[in-house]
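Heads up, one of the protein chains got dropped from this complex, but the rest are sitting where they should.
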Amino acid sequence: MPHVVAADSSLHPFTDGLSEFDVEADTVRRLIAALDRRFPGLGEHIDRRMAIAIDGEIHQDAGAVPLSPESEVYLIPRIGGG
Amino acid sequence: MSKRHISAVVNGDPVEFLTEPGRTLLDALRDDLGLTGSKEGCGTGDCGACSVIVDGRLVCSCLMLAEEAEGRRVETIEGLAEGGALHPLQQKFLEHAALQCGFCTPGVLVAAKALLDSNPDPTESETRYWLAGNLCRCTGYDKIIRAVMDAAADLRQARV
Partner (left out) sequence: MTDVLERPDNQAALKVVGTRPVRPDGADKVTGRATFGADFSLPGMLVGKIKRSPHAHARIVSIDTRKARALPGVKAVVTAADFPDLASEEYEAGESASNLRDLSLNCMARGKALYDGHAVAAVAATSSAVADEALDLIVVTYDVLPHVIDVEAAMAPDAPLLDETLFTEGLETRPQAPSNIAKRNQLTRGDLDAGFAAADVIVVGRYTTAAVHQGYIEPHACLAVYASDGQCQVWSSSQGQFMVRTYCAKVLGLEASDIRVIPAEIGGGFGGKTTVYLEPLALALSRQSGAPVKMVMTREEVFRATGPTSGAVIEVKLGAKTDGTLTAADVVLKYQAGAFAGSPVGAGSMTALACYDVPNFLITGYDVITNSPKVAAYRAPGAPIAAFGVESAMDELAAKLGVDPIALREKNAVRDGVKAAYGPTFRNIGYIETLEAIRDHPHYQAPLGPHQGRGVAVGFWFNVGGESTAAVHVGEDGTAVVVTGNPDIGGSRASMAMMAAEVLGLPIEKVRPIVADTASIGFSMLTGGSRTTFATGMAVTQAAQKIVADLRRRAASLWDVSEDQVAWLDGAAVCLDHTKPDLQPLNLAALAAKAATTGGPITAQVSLNAQGAGPGFGVHVCDVEVDPETGNVTVLRYTAAQDVGKAIHPAYVEGQIQGGAAQGIGWALNEAYLFDRDGRMENAGFLDYRVPVASDLPMIDTIMIEVANPRHPFGAKGVGEVPIVPPLAAVANAVSHAIGIRMRSLPLSPPAIRAAIDAG
């Protein structure tokens, strides 16, 4: 089951301070939907404000990316450059 | 106030234009003569993007009144190449990648030409101090200095 880490403090109001969870999902889109069911409102927040790092690679819009059972998923704020 | 009639020689060609008193030479070149190669970066003579050569002297055209050009010879970036042939300075800038955004480039080229006209064999330090009035925010000046000194070497060679 993919392991998700919500390292950024902006997510904690949704998750009551929890920052790590295991989520059953085989794509990123399904992962976000599962998180939203568990923590209502988190899905929209992730879509708008977060980037997702999967096994070390950062994705800014990762919807269809597949996940394996050992995937390490990090939710980090979107990055803007200059 | 009525406009003043100015006659001058720009890049070797006689020109005439009308200008309001108090207008800068830079504005007259860009808006009245369509020579938009000279740029306004600051309007106060601090950045050198408007550099032109007037009667052989390097000048910030934003600090000169258009009326002061009456009867004078003005050289702008548009006059640096001869026909279709780039000046060695222009050629070296391209070879050395001495420009990134290109906005300061016309001013730097005109200033560099004025340098080499007065000192055909400048040291790195002399080149840097001469060009200290031309701000570049993109390149850090490294490749600009190399290009100018390389062009200087070529021009000295050509004279031999």
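As written, the chain order gives the labels A and B, with residue 1 at the start of each chain.
One rule holds in what follows: a residue touches a chain if its C-beta (ideal position, glycine included) is under 8 Å from a C-beta of that chain, and two chains touch if they have at least 3 such contacts.
Keep in mind it's a predicted model, so treat the numbers as computed, not measured.
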item	value
Of B:A8, B:L58 or B:I77, the one touching the omitted chain in the full complex	B:I77
Residues in chain A touching the chain absent from view	5, 7-10, 48-49, 53-62, 65, 72, 74-82
In chain B, positions touching the absent partner	20, 30-31, 35-44, 46-47, 49, 76-78, 80-81, 86, 90, 93-97, 99-106, 109, 125, 127-129, 131-146
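As a working rule, only the chains that are shown with their structure count from here on.
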item	value
Whole-Å gap separating chain A and chain B, where each centre is the average of the chain's CA atoms	55
